[in-house]
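Sharing a structure with you now.
Omission of a single protein chain aside, the complex is shown with its protein chains in their original locations.
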Amino acid sequence: MTDAEPESLEELHDPSSEGLEGYNYAYLDEHTKREVRRATLKAISIPGHQVPYASRAMPLARGWGTGGIQASLSLLGPDDVFKVIDQGSDASVNAANIRRLAETTADIETTTDTTAASVIQTRHRIPEEVLTDDQILVLQVPVTDALRRVDGSDDRNRTRHAHADYSKMWVALYESVVQWGEVDIGARYPVMVEGRYLMDPSPIPRWDVPKLHDADNLFVFAAGREARIYAIPPHTDVEPLAFEDRSFRVEHFDEEACDACGSTDTFLTEVEGEDGERRFACNDTSFCEKRQRNSDCAKDDHLERSDIAWGPGTGIDPNGFVGDGGEDI
Amino acid sequence: MGYVAVSAGEDVIRRAEDLYEKTRIEGESDTVSVDQVADQFGRLTGQVMGESGLYAPRLAALAIKQAQGDAVEAAFLLRAYRSTLELWGYAEAPSTDALDVERRVSPAFKDVPGGQILGGTKDYTQRLLDFDLDGEDDPVNPIDAWDLDPEHDVDINDEEPGSLAGVVDLLREEELVADPETAAIDDHVEDGPQDTTREPLSHPAPRDAILQELSRGETGAVTALGYSALRGYGQVHPTLAEVRVGSLPLRVKHPYTGETATLPGTDVSECQGVVPAYETRDEARFAFGYGVTFGRNERKAIGMTMLDASIQLDGDAPAEDAEFVLDVVDGLDSFGFIEHLKLPHYVTFQSILDRVRSIQERDTTTDEKVDAELAEVGGDD
């Protein structure tokens, strides 16, 4: 590329070429990718701590996964298999757009099958199927700091993190229970990582929060607009913030089952049909398709081990009882 | 899956793009050329270059055409393009004394060294729609009709302005201006100013980073936040020492030869303002605010001046809080995050729906319990 203004715009881009000819492998230049990887490594070393990095302007709008795509592109190599989901769906327009960018610039294979992917970029969900130690989940992050709920200033919040001073967040929980009888946080439920850093797990539903604890896979959280990366390495202690006598509760769906596959152990979203009927359906569309083919397909079917704890309805507790479908965790 | 509210394959995305392209011309007219945009929408290209932080008039014109006139979208295109360019180096810090001035007004003084230079401006013209523009007219050069012979017009000074020394420098000589605290910045500037496009911004931010972020700020946001201070949400009512528009030569080391070369002029708008501040008992001095941006965008340069001055006060008003101002002033950040609300949110919505229902159920149960208790103790009242 030339720095001076070109004689003609054709010099900058050959219109006859397909895709993104002229751009570096995986879009970002190598220097930038190295920097993002360095930040990611640092984040892995200090679980839950927000590491600043120089987030580049991307050909996606900020707030649309620019952090996630920078993290993904810096991690992807030609042998990787990439999956992108947006609110549980591979088919969502934004997921398709991100997938297309990775495909055209990084020359990678893509998939919708959670178990076949090596890197999964996601917005607001952790897949229903258990992730393994050779998978990385990259979560798109709109708000990097759980403390933003109680104070808008990152300057002051950084001091709080440095001293593990989370009393203001605890008072907010106390006040919430006083007012509502329970903690009134829906998604984006704050978690303590390794008993040290309070972390915003991105707007995943509470349903997915238990999956962060002691997982086999690496979680990378990347924010483009706010230029921060943080991570939960495998087998890290992750605990949702809750009072001892007011346990953390995931979303409950009463007796509802997925209208398409009949599952009762997955995160459902409700849709008002044109006939006025309210129906529930699996939010994780790729797993729902598997269940439609084989209703016995367990969330850890692809693994040699079984009864792995992976959120509501999975795992065996020490007393020998199977998880209760996720009322209280 | 019919249940996925916004679901589409890549084909659908391509079709949506095609439809958008189709709206590029909604009528019978010819397509506008990039040259026409560059030549005829100078203010817009200036604004887009300023907000993107890339000085490239022709690319800006292309971006504006591509964005169908959406300035922030065009700045977005340019910034995304900019971030793929290799960084060769940084220009030497220029002094705006070298500005080739085409317009310069000093509201602070009736007359200043070098004089007031109005240049071309609509500032003092009635804003009436000019229906003559709706035709095939070409503007005539008015200078041809002017009688510029000094012998016939004593009021016109035929000398080149001798000195355009900065008006603020006059005040500085009298020690009337308290320049912003620079001690901390100097330490930091040893390796050159922080490049906020390469180094993440953390608060409290040094002034060089603040000025960069303001200079790339969205014009409307800079104007609105600056106005907030003037409107009463703050203390700053500056007197502008100078507003200047012109072409600034930049010097940069050639990446191959290593020799310093002067690049042809970069069009900028610059503003310097002073604000009375009586911080110490003994010294009543002016605080100083500065604004500069690419292109002809006086409004943004003035707004930036106000924000620079306000932030130094470090007070409680919105425009005085550096963190607040920098968090909201960037057009790409606000544009992206505001528009992301169009993305599906049904997971998060389901989650909060669950909370609200649960709280409502709890309320109903508690109310019943309370009602029952009240009924029991009712006799005591």
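First chain written, first letter: the chains are A and B, and each begins at residue 1.
In this text, contacts are C-beta pairs under 8 Å (C-beta built on N, C-alpha and C of every residue); 3 or more make two chains touch, one makes a residue touch a chain.
We take it that contacts and distances are computed from a predicted model.
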Hidden chain of the complex, named as in its UniProt record, picked from "Ring-1,2-phenylacetyl-CoA epoxidase subunit PaaC", "Putative phosphonate transport system ATP-binding protein", "Phenylacetate-CoA oxygenase, PaaJ subunit" or "NADH dehydrogenase": "Putative phosphonate transport system ATP-binding protein"
Chains on display which the left-out chain touches in the complete complex: A
Chain not shown: contacting residue from A:30, A:133, A:165 or A:301: A:165
Residue touching the undisplayed chain, where the options are A:246, A:279 or A:302: A:246
Options A:30, A:133 or A:175, residue touching the unrepresented chain: A:175
For chain A, the residues touching the chain missing from this view: 163, 165, 167-168, 170-171, 174-175, 177-179, 243-246
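Definition applied: only the chains that are shown with their structure count from here on.
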Chain centre separation (chain A, chain B; CA means) in Å: 33
Chain A-facing residues of chain B, complex: 1, 3-10, 12-13, 16, 34, 56-59, 62, 76, 79-80, 82-86, 88, 197-204, 255, 323-324, 332-333, 335-340, 343-348, 350-355, 358-359, 362-363, 366
List of chain A residues in touch with chain B within their complex: 1, 3, 5-6, 9, 12, 23-24, 27, 29, 52-59, 61-64, 66, 86-89, 91-94, 96-97, 99-100, 123-125, 142, 152-155, 158, 180-182, 184-188, 203-207, 225, 227-228, 249, 251-252, 259-260, 267-271, 279, 281, 283, 285, 288
